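All protein chains but one are shown in place.
Moving on to chain A:
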């Protein structure tokens, strides 16, 4: 009956409500608005007198104590209160115009004829405004500080296909780019240079991150004309290099991680399939991340962050002025991976909410801490149930982690927050949400636990399986959805919802294209990356590239997951032109 296109709400009201509105307009709702009472963090209710007692006009005294009476419904036209059993009777007993009532305890509209809850945009708007006022926050969709100054005008997506004349032109003037061996371009093993699988695994993911791949293959950072390297060559002292005794005096320091990436892209996409050694990149990276430079196993996630940092720093130096990472204009790394996290801290006493925004290049998620203490593996048990849930141990899922990440968390009494409104420290609720989704979402699963006892810091790895989807819908975790949930899921433009987004343009749908897995123990483990190219999965285990079935990937132990916005994910077309 009601359609929904992802975030867009299309509402079909019942005929009685539309009738009522066409007759009376929104005036009755505004009258109700005056009676709306909201407790901070609580439900909105309709109440004229704070001490009034709810009573159904039709219930007899014996019925008053029965429990068939579930709701009190106040007629919007005449304010008569009936219980749900007698509401239809009230509508019938009067002439038309008394069909619509409101559940006084929940501020929900009810149609007495349809005997069902109904929804209305204007009514919801009034409720939201009342809720906002009660916490004197002002209207929820206040101008947000991260308003992108150049809000790009959205153009309706129209798929293009060639007409016969154009097809002739294209086939005559070109030949499709087919790799000689039939395998996708850019598929090439990376040599392990000595415990460098942590680096290789992340590089494979970056090599196939669509916007990054496109950036380097479009020659956007040309290593032969890189300004930064030229500038570095002129410097006698480069403070990024930690060298001893001038080992490096036979060549000037050429340090630009983006140039090394460019070289790697050229090599990996050249069509040559013999494994490539990212030696120069390792060398440059060790100069950039001096404290991580040692011959031992490192953490892939740490390397990933370090690489993004390196690309950013190198490019940024050139410009000379610090750029906000939030809008991603500083460098390709942030343009692709940078999103914005919103953090709301709400005072539990008065409802006042303080909001902060922080850029982030990835999302680190905890596995469920309260998982059962059973040591049995559940891989064989889970196939008994439909959705992977066993009676005692529900499966850990990525969406479950995200739900935990965005759920309101009560800050303990030790962490009381200073409320601007109350002017004292109060207990508060904290809630995270995603204000802006990046082009590519990187999830990092915290599988390495540390406990810091005084004697010996211990670390262990959590091997628990985590379910993750190949297609991911992030719409429940973005700020507008989270805000809406906080206000009772009312129909309202929270966070500047754009109502005219066509479904194909929605940025909250993502596709998985790379998975980094870790196997083994914390000190002696091995990283492997699975890549999804042309809807076929490939396992990239250092120099060894093999083709694998998608089941292997689904069953693998996820450590880092790379999702790209669906609109940027090219699907293989079935009809490749043949010459």
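Here is the rule we use: a contact is a pair of C-beta atoms (placed from the backbone, for glycine too) under 8 Å apart; a residue touches a chain by one contact, two chains touch by 3 or more; residues count from 1.
Heads up, the rule we're going with is that contacts and distances are computed from a predicted model.
The listed options are "MRG family protein isoform 1", "AP-1 complex subunit gamma", "SAGA-associated factor 11" or "AP-2 complex subunit alpha", and the UniProt record of the chain not shown names that protein "SAGA-associated factor 11". For the chain left out of this panel, the touching residue among A:226, A:429, A:531 or A:545 is A:545. Across A:57, A:78, A:279 or A:424, the single residue that touches the chain missing here is A:279. Residue A:298 is the one among A:126, A:204, A:298 or A:565 that touches the chain missing from this view. The residue touching the chain not shown here, chosen from A:96, A:117 or A:167, is A:117. One chain of the complex is left out; on chain A, the residues touching it are 1-4, 9-11, 43, 65, 67, 70-71, 103, 105-106, 108, 117, 119, 181, 183, 187, 189, 191-196, 242-245, 247-248, 250-251, 273-275, 277, 279-280, 282-283, 286, 290-299, 301-302, 305-306, 308-309, 312, 325, 341, 358-364, 379-380, 382-383, 385-388, 395, 397, 399, 444, 446, 448, 450, 456-459, 465, 467-471, 473, 475-476, 481, 484, 488-489, 491, 522-524, 538-539, 541-548, 550-555.
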